[in-house]
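For this depiction, one protein chain was excluded, whereas all remaining protein chains were kept in their positions.
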Amino acid sequence: MPDSKIIIETISSQVLQDNPLGDPAERPVPVYLPPGYNDNSHHYPVVYLLTGFTGRGAYLLNDSAFDETIQERMDRLIGRGDVQPMMLVMPDCFTRYGGSQYLNSGATGRYEDHLVNELVPFIDRRYRTLAEAGYRAIAGKSSGGYGALVQAMRHPDIFGALACHSGDIYFEYCYKPDFVKFLNAAHHNDIQSPEALAEFLANFRPKMHPKPGNFFDLIHMSAMAACYSPNPASPCGFDLPFELYTGQLRPDVWQRWLDNDPLTLLQDERSLAALRGMKLVYLDCGNRDEYALHYGARLFCQHLTQLNIPYFYEEFDGGHRHIQFRYDASLKHISQAFRR
Amino acid sequence: MPDSKIIIETISSQVLQDNPLGDPAERPVPVYLPPGYNDNSHHYPVVYLLTGFTGRGAYLLNDSAFDETIQERMDRLIGRGDVQPMMLVMPDCFTRYGGSQYLNSGATGRYEDHLVNELVPFIDRRYRTLAEAGYRAIAGKSSGGYGALVQAMRHPDIFGALACHSGDIYFEYCYKPDFVKFLNAAHHNDIQSPEALAEFLANFRPKMHPKPGNFFDLIHMSAMAACYSPNPASPCGFDLPFELYTGQLRPDVWQRWLDNDPLTLLQDERSLAALRGMKLVYLDCGNRDEYALHYGARLFCQHLTQLNIPYFYEEFDGGHRHIQFRYDASLKHISQAFRR
Amino acid sequence: MPDSKIIIETISSQVLQDNPLGDPAERPVPVYLPPGYNDNSHHYPVVYLLTGFTGRGAYLLNDSAFDETIQERMDRLIGRGDVQPMMLVMPDCFTRYGGSQYLNSGATGRYEDHLVNELVPFIDRRYRTLAEAGYRAIAGKSSGGYGALVQAMRHPDIFGALACHSGDIYFEYCYKPDFVKFLNAAHHNDIQSPEALAEFLANFRPKMHPKPGNFFDLIHMSAMAACYSPNPASPCGFDLPFELYTGQLRPDVWQRWLDNDPLTLLQDERSLAALRGMKLVYLDCGNRDEYALHYGARLFCQHLTQLNIPYFYEEFDGGHRHIQFRYDASLKHISQAFRR
Partner (left out) sequence: MPDSKIIIETISSQVLQDNPLGDPAERPVPVYLPPGYNDNSHHYPVVYLLTGFTGRGAYLLNDSAFDETIQERMDRLIGRGDVQPMMLVMPDCFTRYGGSQYLNSGATGRYEDHLVNELVPFIDRRYRTLAEAGYRAIAGKSSGGYGALVQAMRHPDIFGALACHSGDIYFEYCYKPDFVKFLNAAHHNDIQSPEALAEFLANFRPKMHPKPGNFFDLIHMSAMAACYSPNPASPCGFDLPFELYTGQLRPDVWQRWLDNDPLTLLQDERSLAALRGMKLVYLDCGNRDEYALHYGARLFCQHLTQLNIPYFYEEFDGGHRHIQFRYDASLKHISQAFRR
């Protein structure tokens, strides 16, 4: 029986004090310490694991009949020698709307700053980490895959390797079909103005019961708009990229969303330099992803090929859910990358 | 028992001779003659009824447990006095791919010409019609609603009233989600190049058995591309508005689609004049339309309002299917419009 | 172009006069005459083709993008020599509830008598048939497959060959899951007593609009109960095989249903003799039938094997819908059987 450990740290954030949604500034952050950590004085590489929309670090510890906890997974991978002893850190960037996309936003809070400027130094202070980008990876799934990709492109000084599982790429396909779901759900809940939406959101609590009908369709796009197109002058604190009654796209707002598409970031020379400097650029996606994210992944990789940026891409048989087993692949690749 | 009649005319088209898809140039066209037609020498108004994708005129005669045939419907409406005695004509603009959108296209054939220049005169020659635009309406559902809207805007000299039920409007919402379905189905059928698609389409026959898996997803978007973005230089005879592997939108091709969006036609002064001259501009749509067509209808009507063009719009409780009963409403409105 | 013909006969039934549901006693019956029928004086074998629930003979003539009409199918099969020139007769045993299962019932009418005692002699009088069982087959799909199987077992003097496509067999699996659908739909429509159900049914017209929510779930099981467990003393004219509030099975009523299960008929020596005398006992079913009818078909065939009764059974890759192409197989087998 390996003597790995899960420590639940609590980090008290400065940048999340008085955040716009009233979410807590204290966040529990599970930390995985590999077997042997307490028996020696080695320093360890660290992987930051970002959960998807509606998730947070603690989620990775959940008991499930059909999946390993992250601790079981790591113990197995390390036990078999597939992965070297490494630490994992599982941030909590959850918001009352379901998630922050790991971005700073005037509508939700400074989650990017929290992650990069607060959590990473906090971990490096408290644990025997190899505290440099070359031994620090960022990985995640879905919105967490998006976060990993974007944060690595923005902070190559912090993260030297990335793994993006089924991440939000090519917003054209991955979000637009959800606009109609939002519109239909708004109609269902008699939300006909930004003011009505603001009131709905003010009253919404994720754990309330019973929940409003089709609440998820409303919350999901509201959360994305809060991340991508915040607007303090709007009753909701953000602009929707479409009109509420006709659904007509608002090109200026939509452009603000597109500015956050990883594909758009590829137009920025600093992002490219960051990717070029990575020890690992890993992407994968299911070939039946319900959000069409395999097309975004292919397109991103096609650009990387054209840009002569090395990467690893694998398309597996599956959809968007029940894909935690893919961490096996990314963690192995990350472990190897750390040895380079 | 009313003595209405259905006559199945056969029209031999010149413009559809040697059409690109090898579809027949002879087309059966059901004609509804109201009760009394054979007992007098009156001339009658005419409604051209356009079926949706995968349909053609004969479809409106199909026996169904849960719906009236068009003859039963008209007999009832006329019998109750809800509708004046009128003729109905049910064109056949079907293609091997499922439909022509009632447009001319180098990839499918000259269906607009067939409808407007061949069928209308043919009917006027053979029947005691009131052969002027003021007594000639065009109506339809889904792709037929699109056809009615567009043909009326293009040919106000031919059609003086229009009814569009759940028609294809705002391509941004009504087609884009189907791109991903096409892409997934192409993958499923190992179609990785325009050549492979061309071969698939060459072998496709609507009544073949067994059919290729997910064939509909392939055929539907192929048909639309054949209508909206024909290209004789392409192996398929048309351009897809996206790349086959990455799904990336091709903006130039997509623009050709948008040029056919009824919303775009509103930018043309002749279309506006046509709409202004109509005795009736009728639109309706279900408030849960699975193709999001209620948003297109709202947007179209919002523009009409801004343009000071009179119209009638009704949003009913329902989806995209099983909405033949809506012909009751449009036929009543058309009948009234003819009296103006 | 073959000169086959569809004649729509109208038969005026005596036994359906004043039937309990007020359905018409006059029925349109399409008859297919093979190419050459009018050019010679031959007598022809006849196949009676029974449609499924919610269908009737005219349904087989419906225009469909993705399927042949019965005339197109026969013309092709005869043209290729796969099938000898034969007549087809397409009965109408529809009721206001969707169908009669081709049975006599005090709650719906005497449809078995109509089919066997009225329609068959009517056809033999009017057409040059080979008017004996050895040249008369009965075939059908779904409820029509049930009808073909049961009527052949009951009337071997009339029908000498049978084909049952995806027929209702093993009621344990094919109907019980629908009981819960009925119960939920009854709840949804506030139907809490047989009286309330009777009122609902009295007001129900198949072509009414808008239809009550989940009407099909109510109508389907009502129709089956009207066929299998009629009871003049009940407000509805039939007994449901379950209690309305608790859903508890009523074993005595359920037994009356089971008495009509083709599997139960196999316990009757006369049915076995009938099957032994058939020139053809053909069954097929999709291996993914949504009503689990492949299990009923397997079980029925297993019994036939044990009873040493010859049969042909084929399980094809497919479900319950879009399986008209299976008529190709059964019609070929029937044609061969007629030659024996």
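Letters A, B and C mark the chains as written, and numbering starts fresh at 1 in each.
Definition applied: a contact is a pair of C-beta atoms (placed from the backbone, for glycine too) under 8 Å apart; a residue touches a chain by one contact, two chains touch by 3 or more.
Quick caveat: nothing in here was measured; it's all calculated off a predicted structure.
Enquirer: I'd like the shown chains that the missing chain touches, ordered by label.
Expert: Result: the unshown chain touches A, C.
Enquirer: Touching the hidden chain in the complete assembly: which of A:Ala58, A:Leu244 or A:Leu258 does that?
Expert: Residue touching the chain left out of view: A:Ala58.
Enquirer: Just name the one of C:His42, C:Arg205 or C:Arg288 that touches the chain not displayed here.
Expert: C:Arg288
Enquirer: Decide which residue listed in C:Asp82, C:Glu172 or C:Glu199 touches the omitted chain of the complex.
Expert: Of these options, the touching residue for the absent chain is C:Glu172.
Enquirer: Provide the residue numbers of subunit C that touch the chain removed from this figure.
Expert: With respect to the unshown chain, the touching residues of subunit C are 170, 172-173, 176-177, 179-180, 183-184, 187, 245-249, 287-288, 292, 295, 298-299, 302.
Enquirer: Please output the residues of subunit A touching the missing chain, sorted low to high.
Expert: Counting only subunit A, the missing chain is touched by 54-56, 58-59, 61-68, 72, 94, 98, 206-207, 209-211, 317-318, 325.
Following the convention adopted for this analysis, only the chains that are shown with their structure count from here on.
Enquirer: Could you tell me the distance, in whole angstrom, between the mean C-alpha positions of subunit A and subunit C?
Expert: Centre-to-centre distance between subunit A and subunit C: 57 Å.
Enquirer: Whole-Å distance, subunit A centre to subunit B centre, using C-alpha means?
Expert: About 45 Å, centre to centre.
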